[in-house]
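A protein chain is absent from this complex, but the other protein chains hold their places.
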Amino acid sequence: ETIGVSIPAATHGWAGALNYHAERTIERLEAANPDLDFVLTTTSGPSQQVSDIEDMVATRNIDALVVLPFESEPLTAPIQRVADGGVWVTVVDRGLAQEGIEDLYVAGDNDSFGRTAGTYFAENLDDGAKVVVMRGIASEVDNERVAGFEAALEGSGIEVLAMDHGNWNRDTAFGLMQDYLSRFPEIDAVWAADDDMAVGALAAIEQAGRTGEMIVVGGAGMKEMVARIRDNDTTVPVDVTYPPAMISTAIEMTALGVSGAAPVSGEFIIASELITADNAEDFYFEDSPY
Amino acid sequence: MSAESISNTGAARARKVDLRVIGPLVALVVLILIGVMLNPNFLSYSNVTNVLARSAFIGIIAIGMTFVITAGGLDLSVGSMAAFVAGLMIMAMNWLSVSMGDSVVVILLGIVLALGAGLAAGFINGILITRAGIEAFILTLGTMGIYRSLITWLADGGTLSLGSGLSSLYSPVYYGGILGLSWPIIVFALLAILGEIVMRHTAFGRHCAAIGSNEKVARYSSVHVQRVKLATYVLLGLSVGIAVVMYVPRLGSASATTGLLWELEAIAAVIIGGTLLKGGFGRVWGTVVGVLILSLISNLLNLTDFVSPYLNGAIQGVVIILAVVLQRNSGPAR
Amino acid sequence: MSAESISNTGAARARKVDLRVIGPLVALVVLILIGVMLNPNFLSYSNVTNVLARSAFIGIIAIGMTFVITAGGLDLSVGSMAAFVAGLMIMAMNWLSVSMGDSVVVILLGIVLALGAGLAAGFINGILITRAGIEAFILTLGTMGIYRSLITWLADGGTLSLGSGLSSLYSPVYYGGILGLSWPIIVFALLAILGEIVMRHTAFGRHCAAIGSNEKVARYSSVHVQRVKLATYVLLGLSVGIAVVMYVPRLGSASATTGLLWELEAIAAVIIGGTLLKGGFGRVWGTVVGVLILSLISNLLNLTDFVSPYLNGAIQGVVIILAVVLQRNSGPAR
Partner (left out) sequence: MSEPILALKGVTKSFGPIEVLHGVDFALRPGEVHALIGENGAGKSTTMKILAGYLSQTRGEIILDGKPIEFTGSDQVEDLGIIMIHQEFNLAEHLSVDQNVFLGRELKRGWRLDHRAMRTRTAELMSRLESRADPATPVSEISVPEKQMVEIAKALSRQARVLIMDEPTAVLTERETEVLFRQVERLRDEGVAILYTSHKLGEVKRIADRVTVLRDGIMVRSDLIDDVTEDDMATAMVGRELSDLYPPKSDRGAEPILEVSNVSVRGVVENASLTLHRGEVLGIGGLVGSGRTELAEAIAGLRPRTGTVMLKGQPLAAGQVAQAMKAGLVYLTEDRKGAGLLLEKSLRENLTLPLLKDFGRPLIDRKREEAALDRAIEDFAIKVPARNMAVGDLSGGNQQKLLLAKTLLSDPDVVIIDEPTRGIDIGTKQQVYNLIADLAAGGRSIIVISSEMPELIGLASRVVVMHAGRVAGELAGDAVTENGIVRLAMGMEQSGKENAA
């Protein structure tokens, strides 16, 4: 059997980790099952992703497709066509615009990702606390996360001073945080919707000598951040998970599904969890690049 | 130094021209041969159709770009412009369908709007470059940022999608066709032929080359330099509009990532095809070959398992360079 | 010619030259005034220092780019090259620290490696452009893809991070300084002064302009055209190396996103500064002003609430265009 895997290219840390896990899983499964063949493509945009999927169908005769859609709407019809051709479809993370196309759905929960951070702020910050937000690359994912975050803050009396795009990028986040620090004499907390940005923000705070004035909450569970939590860093009290390893789960389950070894189908939604000093050890993976 | 290169030019030219003419073709043939060797399905009907149809967007834009570059200009904004026009078109169609239902008329109006918007965007670039005298690179870098921002803003950071009724009504424009050829392929082919004729056999094409070669000489030869330059940008805008008309039915949506880096791909295709970046000489068929080369590379990479998908970009880079080496001038001088 | 008409042309020239000379400066001053009006912290020591230090990477690269463009070349690969060199440097330093511990020697070796790697990368670009005669745009588009792929592959799609011991040992190179000036600012300023002197007061700078103006003429005047062109790329590679040396201590990491779009920013800065894209005339101080303009725009956008952050790119685009309009040639003809 041939399984096609189509995921976004490693254009930021989380996607990089996704690539890492996908590659390792494929290597492992190929070594274990000589019958299984994988086609991995990484893509930089929805249009190219559609092309990649077309190629897999036209030239590689795939039996199953594991896809993390770059965007929902544009990929829906093309994936529908693949599914109509009798190919097993597993959708990862980003749901399609139409229900019932995929055989298997494995996903994180972006709303929960933002909501978990928001809830933490609502519960742990004082009324009137001031927060700045670093958003990701303008996209659906980012919108969902921010919506969840804002919903959780509703009525908490916490003031969001500013929201700008840090593009899931350390360097951009560094500059953005420097400017926030110049602009606002008082900041109580930073929500960086991704750990890469949190790293940049932390460096800027440290440079300005304002460590201790504010906390930074990132997301996705990057190794360095988890380590800081584990070590009781007061600036980084918690983090929110969004495990890139979900791709491994998806690929493994798909392999099981197409080989008929076990009946798998349905939805697996992995809600975001709060990493705290107490459970940090469980989320720390020494060998992961992320 | 010169002694060598100059003395060579005369003798070398005959030979050189040949190589420069067939260079891109050779690269294309080599890629096709590699494809055939790598995968028996490479020349299958469905793969060939897929590759050709998806080349159409960049291809159509690159045809317009050939004229701009031949006349000594450049346009970095086409990718963002395509995204913006697609966004406008989708919003307008969705809005119209509220009152008019999911009808063909709505789609036709959308098409007219896309073509008009492309034209207008090209006109704005052109007029600012020719009348206000702003360096094309910088101006279009600016408008690139502007259109990209506008589409992000229109889509509120997310995706603008065509209503599903309209979407299924419109999708045959990408997926349908006649005689086994899908519409994008037909449109691309027709525009390529038309472009080649215009470039080679009309006064407009000649004037583009003359302007790119030496603007002052063109002006002294009573060529309407500013008008022709403006026209190249308008034409490019129009071709962006046409590309959008073929693109929207494919995915039914537009977002901040639509058309990302299309400008670089289009420019690369034009240059791989043998058009001079500094202007003065352009050929549309070369551009078509260039577009096909670029599409084939990524298709080939999907045909096989390479060491690591991370290295795709590297292989692409190497092939682009090799394709140009094949048709480079014989010496370093130029 | 009569005294009268001479004085006329003289006066006209003085005025024209002036506008072109001070154009970018005017734009810069306007931006600063806007900044002061928008936010009282704008001129604070920390904000000014931040902006200057952040400008340093692109600034240093743009200084090198000024020479390349003045000599009629172009380099699109610098952003990827920076990422690749940074990745190499980090890996090498981590590897060395295993045997040598977290010592200053390791850092010095890393610096030497980064400079060497930048130099080598610039040399490769330069040699392929000058000896193999490949169009600079295409060649560097190719190497851009190659370096970007290589860094992604080296980092396994993720981030390469400097060990924390080394990181804290090295970080003063970005964060530290003397006399209230941080090192990146000092290095940037020194290189800018050096660059300006080389451009204006050495034969090398003059030869760059001559080659960009007319390569054949330069060759006939016994300028070593290929050697000088090669040198501009090598110099640019070296400046990428220097930029990396200043960049790595900041966050101690490199990934596939490092240096993204730096090439466009650097080129834009060069052109905003008044260097001609087609070559023949370049000025380093203009480039410095261009870099500052670009940094200030994003600083200003961060310091204030505009309609929507989605529109930041649009505002950036408009300001870039306006900055160039200020110093355009008086008429559309050119």
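For this structure, a couple of remarks:
By letter and in written order, the chains are A, B and C; residue numbering begins at 1 in each of them.
The rule we apply is simple: contacts are C-beta pairs under 8 Å (C-beta built on N, C-alpha and C of every residue); 3 or more make two chains touch, one makes a residue touch a chain.
Given the structure is predicted, the values throughout are model-derived calculations rather than measurements.
Taking the full assembly into account, the omitted chain touches B, C.
Among B:A210, B:A243 or B:I293, only B:A210 touches the chain left out of the display.
Remark: the omitted chain is touched by one listed residue; of C:V223, C:L238 or C:I320 this is C:V223. The chain not shown here touches chain B at positions 1-4, 6-7, 9-11, 13-14, 197, 201-203, 206-207, 209-210, 213-214, 216-224, 280-281.
The chain not displayed touches chain C at residues 1-2, 5, 8-9, 12-13, 197, 200-203, 206-207, 209-210, 212-214, 216-224, 276, 280-281.
The rule we apply is simple: only the chains that are shown with their structure count from here on.
Centres computed as Cα averages put chain A at a distance of 33 Å from chain C. For the pair chain B and chain C, the distance between C-alpha centroids works out to 29 Å. Shared contact sites, meaning residues of chain C that touch two or more other chains, fall at 152, 156-157, 310, 312.
Multi-chain contact residues of chain A (touching two or more other chains) are listed as 9-10, 19, 23, 138.
If you check the complex, the residues on chain A that touch chain B are 9-10, 19, 23, 38-42, 44-48, 50-52, 54-61, 70-75, 77-78, 97-98, 137-140, 142-143.
Contacts from chain B toward chain A in the complex involve residues 39, 41-42, 44, 46-47, 50, 54, 57, 152, 156-159, 161, 164, 167, 171, 247, 250-253, 255-258, 260-261, 298-299, 302-303, 305, 308-310, 312.
Chain contact summary for the complex, chain A toward chain C: residues 9-13, 15-20, 23, 135, 138, 162-165, 168-171, 174-176, 178-183, 196, 199-200, 203, 207-208, 224, 289-290.
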